[in-house]
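I have a structure here, written as structure tokens, and I will follow up with some questions on it.
As you look at this complex, bear in mind that one protein chain is not there, while each of the others sits in place.
We call the chains A and B, going by the order they appear; numbering starts again at 1 in every chain.
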Amino acid sequence: MGNRAQLRQQGEVRHGSSATIVMGTAGMQDDNRWAAMLALAREQFAIGFLVFLIFTSSAGSASVDADTSLAAGDWPMPGKDYANTRFSPLQEITSQNVRLLQVAFTFSTAAPRGQESAPIVVGDTLFVVGAYPNILYALDLSKPGAPLKWRYEPKPAAGAQGEACCDHVNRGPTASGGRVFFTTLDDQAVAVDAKDGKKIWQVSLGDYRKGETLTMAPLVVHDKVLVGNSGGEFGVRGWLAALDVRTGRQVWRAYSTGPDREVLIGDAYHPFYAMDQGSDLGVKSWPGDAWQQGGGTVWGWISYDPEENLIFYGTGNPSPWNETIRPGDNKFSNGIFARDPDSGSAHWFYQVDPHDLFDHDSVNELVLVNLAMGGRERKVAVRPDRNGLMYVIDRTTGEVLFADPFAPTNSNSGVDLKSGRLQYVEDKKPAVGKVIRNVCPSAPGAKDWNPSAYSPNTGWLYVPHNNLCMDWESRPTSYIAGTPYVGAQVKYFPASGGMGGEFMAWDIAHRRKAWALAEPWPVWSGAAVSAGGVVFYGTLDGWFKAVDAANGKLLWQFKTGSGIVGQPTIYRGPDGHEYVAILSGIGGWAGAVVSNDLDTRDATAANGWGEMMRNLKREATKGSMLYVFSLPH
Amino acid sequence: MARLIIALLALVCIGLGLSLLRIERDYRPPPGTLQTGAQSASVSELHPGGSTREGAFAPPHYRETAATISDGESAYENFNCSGCHHHGGGGIGPALMDDTWMYGSSPNEIYKSIAEGRPNGMPAFHDKIPETALWNLVAYVRALGALVPSVKLPARDDHLQSAPPLSLQDPVQPVTGRAP
Partner (left out) sequence: MKFWAVALVGAPARSPDRSMFSPAGPAAEAIARLGWWLTAVCLAVAVVSICLFLMALLRRGTARGEDGGRKERLKTRWVALGLVVTVLILSGFVSASFLTDRTLSQLGQQAAAIDVEIIAHQWWWEIRYLDPTPSAGFVTANELHLPQGEPVSLRLSSDDVIHSLWIPNLDRKWDIIPGHPQSVELTARQVGLWHGRCAEFCGYQHAHMDFIAIVEPRAAFDRWRVRQAVAAQAPDSALGRRGAAIFAQSFCGTCHVVRGSDAPGYSGTAPDLTHLASRTTLAAGALPNRRDTLAAWIADPQHFKPGTKMTVNTLSPADASALVSYLESLQ
């Protein structure tokens, strides 16, 4: 009896896109279960590959690669797959043996600022991008010590360093079709040949002198590279662009503010809620011409559903932070777009925080999951948002199914599911010249950009996040192009309990925490989870930790040389063994106190971190090292 | 006795009269100083050949008074300096309240940093901020760096408390630091 028949006997087997909760396997023996899982995984990958072939052939692309990017052992894009699960099916490292994990090799990216990149692996090469000056390195995994294969130096302009709100970070490259794509701080998108590091194209997408930078990891969908900008603290108008993979020529650009024809809102646009319906909302919901400095930058994560053929991403905060200057809902900032990847045309939009009050950018990851609800399966996107709520949204329509608080939150009382509107609490609304105290969550949010990981085995989301509140005072500000357009003085401190961060497992189906680990510092690294039942994450004082996915027990930890703000990845090396890679180099917004040598006597340093990070310099120093771990072999 | 009272009254009247005198402030820059900027500042401390001729510390019209520092404080917010440097702690830009000065701490050198910008991200403001406001900013930046006697500095402002009051800083010896 085949595994599928076996499963059908035991329960229901759910098909779907790349991430599925297989509820029926819960009662099976481990061995059978893993075998069944692998079988299903193989089947899903086969379907996915077929879908990929169909789409690439219809788009006319001739490069149907011996596509190792679909191989289970690769990690070709920061999210591992289009659903952003960050789940590796490898099982060599298990909760039993992870305590034996040791350093396999290291590599210095030679740029001691925040290292937010995810080490990408395709076949026998590992790719990683360092902080400014954004050098792309390729390491040859087939040789001992993984020596440098080649390096590519995009040579970004030095002035761009003064236009980056949150350290000179880069969230990493992405690999597809024999090419590697990444962005630079001075608004360049680059495509490089994966074999020899020769430049294929390098295009300029914006003007850093106006405060616009690029820090995100691109995503390749069909024959297009998707790139979004940063600069919501500088009054920069946000956008997401699609570039042709072969030439870098822009195919479409969807702005986050402005008239419908620039936001690419047309006949396909069917938002679920009335508040998002209407024409030219990107102009009308701003005073005067404020949409031109409106923000809504796209610096976070993009997910793709091949079945629906939709990309999903969030837009950042409206400019400035001081909300009195921009009355109105400020569309389309702080919301989630679903777009057709080939034309960019919007299918739906949901505004998570209309008229955002607290810089709660809506750019966090949207993990695509199929959820069994009420007897049928719903295609949803799960996201732990900045505003403290865990959103579960129907990704075909944009309807919010649940929005449950996962961290201390007193600035909103949840979402009114009828209208979709976030309900702000009156006492915690800012006013110019008035200090409002103890607002939770803080501006970095209950969780910032650092991505969580989803395990289909447990059905849980593993979320590294913050436990912070803040005092806030709105101040007057003026728009001077190329300078910060913020208008608020803030300082952050731990919420109740005195601990600055938390790493938790969230049970999606039951809408509650399964387990949680308190951390003294906000957890600013990403997470990765494997089929071996181990979750990896790092802390700001440099500990790289392996935790049991089932119960949160700390199984192993290693003190790296600097704080960790990067994204762990799990891959299979050419020798067949499982490796875990992480960059260690403190920085990013939370770690800027160390990476930019700030003075924490000023509680508002780095836009609010001085207070919280008073002692961080005593616990971490700058670094720039890639660590790769494996079991002894 | 009566004469004593009259004398005392006269003294009081004179005192009151004197108190009505106001410190004259001219808000116009001195003639000939417009757009001339800072002279003789050098970023490097290295002077080959053993030359000891130092550049001028500050131009003759430069004043560090409570008034110029206060004007500098409001200019610091108006021109978005606080967006990168916050209240001296730094952020996007380096800290201004510590003792490390990458490009020098003399008024001329600070003026040059603001007016001409610096290579790793400090914008050039010479055609965006008028001369008087620039020198006021210089005074305020030096106050942030504890290089101004505390008697001239404010004790508190009515805003979210960020850094300890400027008037309570301990004086420091500025140090030339390295550029990133």
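The criterion applied here is as follows: a residue touches a chain if its C-beta (ideal position, glycine included) is under 8 Å from a C-beta of that chain, and two chains touch if they have at least 3 such contacts.
Note that this is a predicted model, so its numbers are computed, not measured.
Considering A:97, A:142, A:202 or A:292, the position touching the chain not shown turns out to be A:292 (whole complex).
Interface note for the absent chain: among B:63, B:128 or B:152, the touching residue is B:128. Set against the missing chain, the residues A:79, A:206 or A:235 yield one that touches it, A:235. Looking at A:147, A:266 or A:476, the residue that reaches the missing chain in the full complex is A:476. Contact with the undisplayed chain is limited, among A:77, A:283 or A:523, to A:283. By the touch criterion stated above, the residues of chain A touching the omitted chain are 235, 283-293, 324-329, 431-435, 475-481, 485, 487.
Mapped onto chain B, contacts with the missing chain fall at residues 25-29, 34, 74, 78-79, 127-133, 158.
One rule holds for everything that comes next: only the chains that are shown with their structure count from here on.
Computed from the mean C-alpha positions, the centre of chain A lies at a distance of 43 Å from the centre of chain B. Interface of chain B with chain A (complex): residues 77-80, 83-84, 86-95, 97-98, 100, 119-123, 128, 158-164, 180. The touching residues of chain A, counted against chain B in their complex, run 158-165, 233, 433, 435, 471-473, 475-478, 480, 482-486, 489-491, 592, 596-607, 610.
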